[in-house]
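Complex shown without one protein chain; remaining protein chains in place.
The chains carry the letters A and B, assigned in the order they are written, with residues numbered from 1 in each.
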Amino acid sequence: MKRAFALMLLVAAPTAALGQRLDAEVDCKPTKHDLVYDCRVVLKEVKSGRLVSGALLSIGADMPSMPMAHNIKPVRAEPGAAPGEYTARIELEMFGDWALKLNVRGPVRDVIVKKFSAREPDR
Amino acid sequence: MAADFAQNTLDGVMLGSAYALLALGFTLIFGVLRRANLAYGPAILLGAYAATWANLTFRPGQFVLALVTIAGATVAGAYVERLCFAPHARRTRSRDAAAIASMVASFALWMQLEELATLWLPKHLYSFPPLYDGPPLALGPLTLRVEYLAMLVCAAAACFGLHRLLSRTRFGLAVRAVVDQPDAARLAGINVPRVMLLVFALASALGGLAGYLIVAAHEQVTPMLGMWSTLKGMIAMMLGGLGSLPGAVIGGVALGLLEAHSQWLAGPQYRDLVAYLVLFALLAFRPVGLWAMLARKPAAAD
Partner (left out) sequence: MDEFALGVLTNIALFSFLALSAYLLLIAGEMSFGQQAFFGVGAYAAGIGTAMWGWPMPLAAAFAMALGAGTAWLVGLPTIRLRGLYFAMATLAAAEMFRILFELLHYQREIDGDLVGPDGTQGFRGIRWVLERGFEPHEYLALVTAILALVLAGFALVARSRLGARIRMVGEDPELAAVFGVDVARLKLGVVAAAGALAALGGALYAHHNTYIEPRNFDIMLGVHSLAYGLIGGLGTAAGPLLGVLIDIGLLESTRVFQGWRMVVFGGLVAVLLIVRPRGLLDEAVVNRIKRALSTR
């Protein structure tokens, strides 16, 4: 409790922004299992376009139409072969529109939100 | 311009007849029980999903699909009545509190029915066979879709039929007795819980008919049908005036006209904005509804 009040005081004092803003390209492909997707993420800095490798990336998801209600366990992404590239396998709960939340840690700290529409395959 | 206006008006009346059909079932429940059944639309959704499943499995004719939709909606509606409305009917001490409990329970079953439907048929969209495959009717420069004409006829027939049922039959007499004096009705030997259940089943069957006509006109079914039906039925009912059958038809047609014209003038986002704005203004300043304003009398059920 005390700590939280100290934090509330702390937040009133502006501190310097952390590093560069990041952006991500996210490309999720369906697998043979419904609602399981293999995602490829490329992280880069917004301004310089420089690719960001070596970050710790985790991907969570929720449904914008049901905020705060769908809690998908975030998965840790593995570094890919190319610079700035990461891969992860995500499993969603239902078809529909999702917001993927990319949590970046390590040398840079950022959160990027990307929309993703999970459509059922035509069979 | 005049032709556009006429066409939009015609489209609005046709769209409105779908809303009117939805509102009739809603109004029947509200008029008798004085409670809103939020699971009304999801019961319709379940009926439509049953028909979709039947269509995928057996490919039966349209008549069978209509029956399956109505039967599915009726069974689901009766289930909702047993679990959400019958147990709260006797709590006379605090009517408001019981009405809130019923409504929230029906919301809980909304969630349940919707999830059951999507567990049954998990795709986001299913196609549904069209009611009528030919070209729309031409009325001079105007066009008219046959499916919507069927809805208009059904809405008018349902309104008339319900009116006759309530005013001319023994069952109708029992329903009116339950509405006016539930305790006296019970003393007079009327089986009140049975009347309530029958009213609910009848309303859900009407909803099922509306749902069938709507999915056959759209030629597709999505899980959104449940929420859509509840909202449109409720809005049309409120526009027309709570608990009045002609009000439900007028409210439905008014909502259809409002949507058709505002969509043409300003686009789909403004269409919904205008519909909600009119509903809000009407509730705030003339809560008796359109029918009572037109007929210059207090709302029938209040």
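Here, a contact is a pair of C-beta atoms (placed from the backbone, for glycine too) under 8 Å apart; a residue touches a chain by one contact, two chains touch by 3 or more.
None of the values given here were measured: they were computed from a predicted structure.
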| item | value |
| --- | --- |
| In the full complex, displayed partners of the excluded chain | A, B |
| Among B:L109, B:V215 or B:L290, the residue in touch with the chain that has been omitted | B:L109 |
| Touching the absent chain when the full complex is considered, from B:A6, B:V64, B:A99 or B:A156 | B:A99 |
| Hidden partner chain, touching residue among B:L83, B:L121, B:A177 or B:L197 | B:L83 |
| Hidden partner interface residues of subunit B, rising order | 30, 36, 38, 83-84, 87-88, 91, 94, 96-101, 103-105, 107-116, 119, 227, 231, 234-235, 238, 242, 269, 272-273, 276-277, 279-280, 283-285, 287 |
| Sites on subunit A contacted by the missing partner chain, in the whole complex | 1, 3-5, 7-8, 11-12, 14-15, 17-18, 20-21, 23, 46-47, 58, 60, 64-71, 73-74, 93-94, 97, 99, 101, 103, 109-111, 113, 115 |
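The rule is simple: only the chains that are shown with their structure count from here on.
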| item | value |
| --- | --- |
| Computed distance of Cα centres, subunit B from subunit A, in Å | 42 |
| Interfacial residue positions of subunit A with respect to subunit B in the complex | 34, 94-96, 119-120 |
| Touch list for subunit B against partner subunit A, complex | 118, 122-124 |
